[in-house]
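Pasting a structure here, questions to come.
Every protein chain but one is kept in place in this view of the complex.
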Amino acid sequence: VTAWISFTTDYGLADGFVAACHGVIARLAPSVRVIDVSHAVPPGDIARGSAVLADTVGSLPEAVHLAVVDPGVGTSRRAVAVQARRGVLVGPDNGLLIAAIDALGGAQRLVELTNAAWFAPTVSPTFHGRDIFAPVAARLALGADLAEAGTPLDPDALVRLPAPVCLIAAGLIEAEVHSVDQFGNVQLAAPGAALAQLGERLTIGRLAAPGQQAAQGQLAAPGQEVSTGQSAIRGATFGDAQPGLLVTYVDSAGKVAIAVRGGRANVALGVSPGDLLRLTSQS
Amino acid sequence: VTAWISFTTDYGLADGFVAACHGVIARLAPSVRVIDVSHAVPPGDIARGSAVLADTVGSLPEAVHLAVVDPGVGTSRRAVAVQARRGVLVGPDNGLLIAAIDALGGAQRLVELTNAAWFAPTVSPTFHGRDIFAPVAARLALGADLAEAGTPLDPDALVRLPAPVCLIAAGLIEAEVHSVDQFGNVQLAAPGAALAQLGERLTIGRLAAPGQQAAQGQLAAPGQEVSTGQSAIRGATFGDAQPGLLVTYVDSAGKVAIAVRGGRANVALGVSPGDLLRLTSQS
Partner (left out) sequence: VTAWISFTTDYGLADGFVAACHGVIARLAPSVRVIDVSHAVPPGDIARGSAVLADTVGSLPEAVHLAVVDPGVGTSRRAVAVQARRGVLVGPDNGLLIAAIDALGGAQRLVELTNAAWFAPTVSPTFHGRDIFAPVAARLALGADLAEAGTPLDPDALVRLPAPVCLIAAGLIEAEVHSVDQFGNVQLAAPGAALAQLGERLTIGRLAAPGQQAAQGQLAAPGQEVSTGQSAIRGATFGDAQPGLLVTYVDSAGKVAIAVRGGRANVALGVSPGDLLRLTSQS
């Protein structure tokens, strides 16, 4: 049976940081194979790292998911390993792992990484990926018991990121832009099922800010809208719209998304991750 | 015997799309190993994806070549698998695979991917790489029969890209810029053999457009030339020219190319892929 580690960081591929972690895994667990999820998470962007990992784990084999987006490296944030229903996760306890844990069926056990015998002999205060997380992941991938990694904690103690804004009402979705992919497609923090209740023709407008009202479970005030709404159709894929026109669809991660056939929807809408969009049925 | 899959896309490495496909292959065919050719094909640039794959396949082991640059995903374009003389190719039938098929000795069998039992249980209309192409490639790499992948078609039915402009006459080459590499070296859509008939000293000029005359097999009119010609020498490698001067040579893919020693030829010539250059012998 092949054992797998998936690997997600904000290290980039220019420096040797990713390779150093691969090397540590290769030395401790040469039979284990590594699938790189992404190393192009923007530096310190925990929310983006969380989203990339959560959107991808469902396609991966059962694995130890090693993820390091860790702006607080060397400070008091905990280092943890989590047994989820389908797989194990290793990384900093800063919210990075939660969405993937949920996608893998929820946390069953949580351990703070306190067993220094599993770490590198000398731990750099600025490179826990190489000296703590990678060696722990390698040992767990080889079948070591999670309980040996450190101190058990209540899984409910895991740090969670604030939930992204997402309001669904009759004929309306207000949701934060969750991510923008390589093609400029705009993914919202809204489940794909919400799209069915909107009609075939929609209006998409940009709101002033991740509005306080919305964050508090209230709809944004109309005056909050900045951009003039643009028309869009609901489709199954990009090709369902005429070239240059907006189309909303359920994307490959099961979320509401917006594309422009032959163009970049993020440019057409003028949005980045964190911005707030409102989709309304055209009457 | 190790089975190999090569993998070429325009997915980029920031999102988890490439990893999701690696994951699907790992689940279905854990013994198969994957060589990533490039995932930095510009979004939707079929011609560039085609060139990268065709220039590389000759160096790869016998493999299933999985390639997905697929702006028409979810529309009526066919999904296909091709048995070439040396290897198998899987991807959209939009011209992406043809140059690599030619480099691998030509198409012997063509199948439209219609056997849904080989796909993911649910196929996302926007991510056929993960849900159709990767699982089919994994099964073929494990030795499944191409005939089981779907409906046989005449190999001549494969979609072809328009041939790039390339005219060769006594003392003259007019050809489209095929690609510009990491170093700014300019590769033309002209076979390296064409270079021998030019002299040791050349003039290189840029033409106004991928000229209609040239496309029709006629030489461009002199008035079509935009840039003043620049002098170049014919050499074997960059180092054969003085620093800063242009040198033409046969590149590692066997095509005519232009470099500047210690500089970037694409900047010196002011060209991008698709532009038209004329090389003439200096009398």
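Letters A and B mark the chains in the order given here, with residues in each chain numbered from 1 onward.
The criterion applied here is as follows: a contact is a pair of C-beta atoms (placed from the backbone, for glycine too) under 8 Å apart; a residue touches a chain by one contact, two chains touch by 3 or more.
Remember, it's a predicted structure, so these values are computed and weren't measured experimentally.
> Looking at the whole complex, which of A:27, A:86 or A:201 touches the chain that is not displayed?
Touches the omitted chain: A:27.
> Can you work out which residue in A:16, A:171 or A:243 touches the chain that's missing from view?
Checking each option in A:16, A:171 or A:243, the one touching the absent chain turns out to be A:16.
> Which residue numbers on chain A touch the omitted chain?
10-17, 19-24, 26-27, 30-31, 43-44, 71-75, 124-127, 130-131
> Residues of chain B in contact with the chain that isn't shown?
2, 4, 6, 13, 33, 35-41, 52-53, 55-56, 59-61, 179, 181-184, 236-240, 249, 251-252, 259, 262
The working rule: only the chains that are shown with their structure count from here on.
> After a C-alpha superposition of chain A on chain B, what does the rotation angle come to, in degrees rounded to the nearest 5?
So the copies are related by a turn of 120 degrees.
> Where the CA atoms of chain A average out and where those of chain B average out, how many Å apart are those spots?
Averaging C-alpha atoms per chain gives centres 33 Å apart.
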